[in-house]
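Handing you a structure now.
Left out: one protein chain. Kept in place: all the others.
What follows is subunit A.
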Amino acid sequence: MSSDEEDYYMDSDDDMMDDVQDEDTSDIDMDDDDDDTDFGYDFKVGSGSKHKSYQVDYTSLSQPRVEQTMKEDVDHICGIFGVDAGTASLLLRNESWNKERLIEKYMDNTTKVLVDAGAAQPEFALVRPSTTARRSARSTSKLLSFKKSSNPTSSPEQPERIPSTSFTCPICFDDSPDLKQLALHCGHAACSGCWNAYVISKIRDEGEHCIRCMTEGCALVATDEFIHDLLVGPPGSPAPTAVTPIDPSADVHENAVAFNRFNQLLVRNFVSSNPNLKFCPFPGCTNTVECSLGSGKAVLTSVVPTVKCGARGIPQDTSDLKEGVSGKATFSSALGSSGPSGGGTSIHDKEHVFCFGCPIEGDHRPVVCAVAKMWMKKCEDDSETANWIKSNTKECSQCQSTIEKNGGCNHMTCKKCKYEFCWVCMGPWSEHGTAWYSCNRYDEKGSIDARDAQSRSRASLERYLHYYNRWANHEQSAKLSLDLYLKTEKKMEDLQLTSSLTWIEVQFMRRAVDVLLSCRTTLKWTYAMGYYLARGNEKDLFEDNQRDLEKAVEDLSELLEGPMPTEVDAAAGSGSGEGGGGGGQGGQGSISELRQKVTDKTVYVQKRNEIVLDDTAQGFLDGRWRWNTSIDGFEDPADEIRVD
C-alpha cells in the first residue's frame, strides 16, 4: 500500500514520555520473622553459604523484578535493531525470548522475522523501521490512532488520513458521531468499544497475550503499549495513577483487572521460555523462582529441588483476579484464613513451597520427583480402595465402641474401656515404645509366602494399604494438629495478657506446630519412598530413621495436645486426657515447665527430621537406593526384587 501508510507508522518520534509504572523492583525479602521455625533449609537469598545435601540454591523474584529483566532484554534488542520497545517485545515473544537466535534470524531475514512476529505487515516490512534512532518505550503509542470523528478542530496532530467524516465501525456498525476509532498500524480501524471488548475477551477468556488485529487475514499483533493505552489510558492522562480507558463506556475495574492479567501473561510467557525459571503455582501468587539445576532431567534422580517463592498465604487483593488464573482450591478459605494478624504472619498463611522439578505443590522431600509422581499416580488409581482409610472414626478393637480422632496424635485411649492403642495399626500402644516394635515397617513375609494369584493380589493390596494408610494418616494428622492449634492459639494469647510472659515467649507452641507439620510432610513422603524401596539392608536403615522420626513426632504431638496449664505457675493438679489425644502425661504442669518440654522435644524432632532428609538425600547422591519396580531415570531392578 501507499507511502502515507508508512508515514503513519513512522510518525512516532514525538511523545517521549516514559511513564513506566513506578513499581517496587526490589527482591522479596526472604528473611522471614520466624527463621527459627525452619530446619535450616530456609535458604537465604545471596547468602552464598554452603547448603545441605537436601537443599538447592535458588532465588525468589517478584513480578516487578522479572519485568525488569524482561525490560532489559527488550532494551537490548531495541539497541541492536533500532526498533521501538513494542516491536522488540513482539519479536522476543515470538522467539521465546532467545536473544541470540532472534538476532541471528533478524540479520538473516528481517522481513520474515518482523512479519512472523506480527510486528509488520508483509508489504510494510520491506521498510526497515530503523530510520530513526532508538525510540523511547512510549513511542509506539502513536501506532494507536484515535480521534473524535465529529470534531475536526480537536487535535491538529492527528493523522490526516483518517477522514473526519462519518465513521461506521465495521464490527458493531455503530456510526455515532462521537465514536472513537482505533487501529494498529495496519489501519484496520474499529471503534474503541469493540477493541476494548475484543482485547478483554482475548486476555480474560483465552489467556492470550498475542492479540491480533480484528480484521480477518491481518496478522498484526497489538503492542504492549497499545494494550496499555487502550485498557488503562494513554500517557499524559489527567491522573497518571488513575485508570482512564480510551473507551468511554469501558468498565474501569474490569479493564484494570485485564491489564494486570495481561502483564502476568507476559511474565508467564517469559518465565516459561526459560528453563531456569518457574512461576509460583499457588493461586493468585505472581512470584517466580530462579533455580539452575544444571543439565536437564538427569539431576532430578539425585536432587529434590524444593523451593519457596517468598510469599505466604493468598494475596487478599487478587480475589477478583483469580478467575482464569487457576481452578485450584484455595487453602486459605479451607482453613478459615483471615490474613496475617497482629504484625506477624499467621500460621495458616502457609509459605508457598513447591517443587522446581515437577508439578507437585508442596515439599515432597525426601523422595525424588519420579518416585513422588509414581506414588501420586498410584494413589489416584487406587483412590476408591483406600477411601475408607481417611475416615475419622474407627472401632475400638477391644470393646467395639466408635472412636473419633480429633487431634493429630496417634496415641488413642478408648473412652469406654480405657484401652490405649495406636490409631494407625490398631495395635496396643504399650508396644510402640519398645525397641522391637515397628509400626512403620511392613512385614513382607505375607507376600513372599503367597503362592496363588488370588492371595498374591491380596498381599499386594495389603502391602499398598500399609503404606497408603500411613501416608494418608500423616496428612490427616497434620490437618488435625493445625485445627487443634488454632483453638489453643487463643488461649496462649490470653495467657500472655494475664502473665508476665512476653509475646515471643508464648510462641513456642506455634513453633512446635510448624515443626510438627513439616515433619509430618517428610514422614508422609517417606512412606511413598518405602513403598518402592527394594528390601534389604538399606531399606532397613531407612526405616529405622523413619521410625525414630515418627516416634519423636508422635511424642511431640501428644505433648502439644495434652492439657494446657491455665496459669503461669499453677501447681501440678489433676485433669485427665481427652478422648482423642493425651494419654500419657496427664496432669498440668506450670507453663514454664511445658515450655521447656515442648522446646526440647521440638529441637529433638528437628534433629531427627534433618537426619532423615540428609541421609535420604545423600543416598540419592551416592546412588545407594534400589527400587522394587522400574522408575523413570533409574536402573531397572533385578527380577527377584520386583514387587508388582
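In this text, a residue touches a chain if its C-beta (ideal position, glycine included) is under 8 Å from a C-beta of that chain, and two chains touch if they have at least 3 such contacts; residues count from 1.
In this text, contacts and distances are computed from a predicted model.
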item	value
Chain not present in the shown complex, as UniProt names it (candidates "UBC core domain-containing protein", "Anaphase-promoting complex subunit 2", "GTP-binding protein RAB5" or "Tubulin delta chain")	"UBC core domain-containing protein"
Which residue of A:Y198, A:F226, A:W375 or A:W429 touches the chain not shown here	A:Y198
Given A:M214, A:V368, A:C439 or A:I631, the one touching the chain that is not displayed	A:M214
In subunit A, positions touching the absent partner	170-174, 188, 190, 193-194, 197-198, 201, 205, 214-217, 249
